[in-house]
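Pasting a structure below so you can have a look.
With one protein chain removed, the remaining protein chains of the complex are shown where they sit.
Up next, subunit A:
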Amino acid sequence: MLEQPHINLPQGSIEKQTTTLNLGPTHPATHGVFQNILEIDGERVVSAESTVGYIHRAFEKIAERRPYYQITPLTDRLNYCSSPINNMGWHLTVEKLLGIQTPKRVDYLRVIIMELARITDHLVCNGVVGVDTGAFTGFLYLMQYRELAYEIYEEICGSRLTTNIGRIGGFERNFTPAAFQKIEKFLAEYPKALKEFETLLTRNRIFVERTTGVGPISAERAMNYGFTGPNLRAAGVDYDVRIAQPYCSYEDFDFTIPVGSTGDCYDRFLVRNAEMWQSLSIIRQAMDKLKGLPEDVYHADVPAYYLPEKQDVYTKMEALIYHFKIIMGESDILPGELYNAVEGGNGELGFYLISDGGRSPYRLHFRRPCFIYYQAYPELVKGAMLSDAIICLSSLNLIAGELDA
């Protein structure tokens, strides 16, 4: 008789009842580069530990030697699903520091772009929640319209994903008639797609059962964890920077803040969907308000900070001087210290800026909403199933660029 071969098990593997699983850094379910080390018992998550920093690009340090107008492209790369909001947030911060008042038309044009960006951000997130629960169709319905939104950006600033849209003081050029046509097309067609998407998922029994009660958080814990944006509102707190501290003429618009109650994945999904409807209504209102305003205004009258027309640079002395000073980063910047926030796709996107009067900021800190609320992830998934942990991850809308800055 042959003797049974002796099997060598790794030490401690029998005593240890749990398995360690690496979710990330390049796992498809994380939708970005960050790592979660999950300790699982069968299929239940016992504990989770997150590691971030895989795409850290030192933007805060780089910003300390760039002139102000060159920092805009850095903000593109924070939350790259809604870069226009980041760009506008930065312009608004610098304008606040310099005391620049923008005309109403500029504000409304900015509101249109920001709300478009919010829609594209939310549609990707909600589409992906659908994908992770096994429903790919809805995602594709919505993705078509992200393409249209990107065409609108392209019409306005020439680029699509990392937009670098607008300048300090306004926009680099006026909106073309084609841009307005495309916005009208978006307003006419997107509601149908969104309606169809909601029909597919909102009352879908499989989807509802997969998402209700997954990754819930109470309002109190959410506030303690520094949640902002749709994730905080899903927990039942009606905090929205657009209403709490209105910027860019948001006070002229009539809209509501959708709130949830339990803060679980299903509530987050509903809040994002409802916000898309609100954003559509805001864009509609802005388009109507634009009709009564002069059509050739697209920037504030601040020649010291806003680049002159190229034609003038070749023919006029003042324009040449301003052009040179702005391009070389020699515009006069006032010393000061301020914190300015905008409502980004994921929450309160803050810019803490200290200027000592030099050509670059003395210190610039980005308050990235993702970075702050991601630390709640271990608490959200504790005791949940592994598949629920993945849905929770996508419904938090974590964007790796915003995590790491």
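Convention: a residue touches a chain if its C-beta (ideal position, glycine included) is under 8 Å from a C-beta of that chain, and two chains touch if they have at least 3 such contacts; residues count from 1.
Everything that follows uses one rule, which is that contacts and distances are computed from a predicted model.
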Missing subunit (named according to UniProt) among the choices "CoA-transferase", "ABC transporter ATP-binding protein", "Acetolactate synthase" or "NADH-quinone oxidoreductase subunit C": "NADH-quinone oxidoreductase subunit C"
Contact residue for the chain not shown (choose from A:208, A:354 or A:385): A:354
Which of A:139, A:190, A:207 or A:225 contacts the chain that the document leaves out: A:225
On subunit A, residues whose C-beta touches the chain left out of the figure: 52-53, 56, 58, 60-62, 64-65, 96, 221, 223-226, 237, 239, 244-245, 328, 330, 336-341, 348, 350, 352, 354, 359, 362-363, 365, 367, 371-376, 404-405
